[in-house]
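Note sheet for the following structure.
With one protein chain held back, the other chains of the complex are shown just where they sit.
We just call them A and B in the order they show up, numbering each chain from 1.
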Amino acid sequence: MYSRNITMNYLQNIKHKADRANVSRLRFWIQLFTFLLIVYGGYFFIHIGSQVPTFACPYNQGSPGTCYLIAMQHGLHLTWSELVSYRGLAFFTGFLTFIGFFIVFNKAWCGFICPLGTLQDWITKLRYKIGIRFSRYDSASFQKLKKIKYVILVLLIAIPLGMSNSFFGLAPINHDMQSPFCQVCPGRTILPLASADTSQIFIDFTNKTTLVMSTLGILITALFFVGAFAKKRFFCFFCPMSALQFLFSRIGILRLTKNGSNCTRCGNCNRVCDVGIIGIAEDITSKYIVKDDCMMCFKCVEACPEDNCLDVRVFNAKIFSSTQEGFFKRYIQPNELSLKNEKNDER
Amino acid sequence: MKYFVGIDIGSTAIKIAVLNDDKNICALGQSPTGSRFNQNTSDTLDRLFAENQLDSSLISYTVTTGYGRKLFKTGDENINELTANVEGAIFMAPAGSNIRTIINIGGQDTKIIQLDQHNQMTNFIMNDKCAAGTGRFLDIAARNLEVDVDELKELHFKALDKPLSINSTCAVFAESEIISLLAAGHNTSEIACGIHYSIAKRIARLATRIQLNDDILFDGGPALNSGMVDAIENELMRKVIVQPHPQFTTAIGASVYARKQYDFESKSVIQN
Partner (left out) sequence: MKKMMKDNQQTDRFQRVVKAASIHYDMEIGKTMAAITDDFPDNPAAMKYFYEKHRNLIRNDSNGKLPSKKTIATLCIHVPVELILAVGAIPVRSCAGAFTTEQLGAEFLPAKSCPMVKSTLGAISYNLLHGKVQPDLIINPATCDQKKKLGEINEEISEKFYLLEMPSTKDSEESREYWLQTVFKLIRKLESVTGNKLTAKSLKRAIQEVAHAQRLYRKFNHIRTSAPVILGKDALLVTNAFFFDDLESWSFHLNLLNEELENRMKTGFRVVNERAPRILLTGSPSVFPNMKMPLLVEELGGFIVSEEFCSSSRMLWDTVAVDEWHLYDMIPALADRYLKPSTCPNFSPNTDRIRKLLSAIEEYKIDGVVCQTFTGCQLYDMETRIIAKAMEQAGIQTLFVETDYSPEDIGQLTTRVEAFLHSLKHNRKKQLI
C-alpha cells in the first residue's frame, strides 16, 4: 500500500511535468524523424510492411514500406467470385493488418508521421516566416468540401472493382485506370523528389485516359504546393486515407477526449487548429471528440486554458491534459514583458 | 421549572411567548410596539409574568426575533423571524399534518416559506417593499369602514361571496377608493370582502414565484380573521391550516429555539 502511494505520486509528478510540455516542439522532431524514415528508410534496408496507414509511397525508391492505399487498390482488383475465395481472404487479412497498425496511433499518423503532412507543415512555417496570411474556410464551404474525401475513397474502391467486374451491365473499366488514386496522388510525384528523382513528373500521351489522369496528377501536385502555402494542411482535407482512417478512429488506442462541463467555449482550440475544425470548440457533449479531419496534432490541447478539458489518452489513461499552468507556460514569452522583479516560473 | 422566553418585536406589536422545560406554553401576551422598543418590551414581559403568576427569576434563556430584535438589550440571543416562524410552525403543527409551506402576513410584510421533508427552510419569498397585502392594509380598511379589525370577519361572510374588486395597487390610494365606494352606496360587508380578496390575490401573485406544497400553514395576526382565511383558500384554490394563536407563532418559535439552545445537562447554553 505504501509503495503503491509512492508509485502513484511519482506517476502524478510525471503527469504534471507532461502537462506543461511543449508538444508542438516534440512533434516537430518526431515529424522530422519519421519523414527521414519514410522517405529514405528503404536505402537503409528498413522494412515496415505494405499496410502502412500513411503515405509511404512505393514509387519512391527510398520508401521502407508501402502505403496501404496502393495495396488496397491492387487488392480490390478482383472479380466478385475471387473476392469470396482465398484471394479475398488475403485482401481482408491485409485490411485487418492495416487496421491493426492504425489503431495504435489513431489519427496521429496524420499529425506526427505522414510525410505529406510534414511537408505541408514545413511549407506553412515558410509562409509564417515570410509573414503572409493564411486562409480559412467559412463554415458553409467547410461542410461542402469535407465530403470530397469520401467521394475519392469510394472511387478508389469502386474503380478497381469495376475493372474486374461489371457494374450495372456496363463494360469493365479500362485497365489504364489501375491504381486510380495513385495516378493523381501528390505523394507519387513529390516524395521521389526528395531523392532527386523526377521520373514521376510526366504527362502520358499514350491514350486519352492516361493523358487525363497524368495531367490531373500534375495539376494536383501543383495545387498541393499552392494550396499548402495558402491554407494550413490543405491536402489533408481531401485525403482519402484520412477518410478511411476515420471509420476506425473510435477504436483507436490513442484517444483525444473532451470533458464538456469544463469547457468555456472560448474557441482557443478552434483558433489554433490547422484543419479548422469548429466542432472541437462547439461540441460540449461528446466525449470522443476526434472528427474526421482531425490529425491529432494536439495543438488544441496545448491551447486549452482550462484544467482537464481536453485530454490525450492511451486506452483510458490520461497522458497529456489541458491545464491552466501548461497553457501559460507555453504561451507567455517572458522576454516580451517589461516587468521587473519577475520570479522564475519553474517550480 | 425553567422558562424560555421568545420575543417577537414586530413593526406593530410586541408578542411574547413563554415555554417551560416540559414544552408547555405557559403564557402568551402582546402589546403595541410604540417607539421605545426596549422599555416597552421589558414592561410587557414583566406584566405578562405578573398576570400569569410566573417567577421571572426562573427565566433561563431569552431569544428575540422580528425587525426590532437587536434592540432588546437584555435578550440572550436573536434570530431572524423566518427561522423563528419555521420553529413555531413545526412546534404547533397539528398531529398528522406535514407542513411544507408557511404563508405569513405580518404587520408590514408578507412571507412565503418553503420547507423540505426535514422541516428545513429551502426557499422563501418576501414582500417587504409595499404595505398592500400586509396587516397594515387591514388596519387602514377597518379604520375607513369605521369598524374594529376583529369585526372584519363577520362582514366578510355577510357579503355572500360577492366581493367588490379593489383596483388600487397601493394601500394608501386604496383608502380613497374605499371612501368613494362607501359614498357610492356600497355596503361595508362587500367592501371588507373585497379587501380580503385583494390581499389574497397579492399572496397568490407572490406565490407564483415559489412552489406551494401541501400542507400549507397560514399564520400571523390576520390569520385570526376567518374571512381572510376564506379569501386565501379561494384564491389559492387550496386548503390552509390555521393553528391556534397564529399571531404568536413566531414568538413561540423563538421560545422553542431558546429551549433548544439550553443544554439541560450542563445547565448552560450550547455554544453555537
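As a working rule, a contact is a pair of C-beta atoms (placed from the backbone, for glycine too) under 8 Å apart; a residue touches a chain by one contact, two chains touch by 3 or more.
Everything quoted here is computed from the prediction, not taken from an experiment.
S.K.: Touching the absent chain in the whole complex: find that residue among A:28, A:59 or A:134.
M.R.: Checking the options A:28, A:59 or A:134, the one contacting the hidden chain is A:134.
S.K.: From the list A:34, A:268 or A:321, which touches the chain that is not on show?
M.R.: From the options A:34, A:268 or A:321, the contact with the absent chain belongs to A:268.
S.K.: Of the residues listed, B:28, B:48, B:63 or B:79, which one is in contact with the missing chain?
M.R.: Of all options in B:28, B:48, B:63 or B:79, contact with the hidden chain holds for B:79.
S.K.: Since one chain isn't shown, list which residues of chain B touch it in the complete complex.
M.R.: Its contact residues with the unshown chain are 67, 79-83, 118, 120-124, 126, 128-129.
S.K.: Since one chain has been left out of the picture, which residues of chain A touch it in the full complex?
M.R.: These residues touch the chain not displayed: 128, 131, 133-134, 138-139, 261-268, 271-272, 281, 284, 299, 303, 305, 324, 327-328, 331-333, 336-339, 341, 343.
Keep in mind that, in the parts below, only the chains that are shown with their structure count from here on.
S.K.: Averaging over Cα atoms per chain, report the distance between chain A and chain B in Å.
M.R.: Result: the chain centres lie 74 Å from each other.
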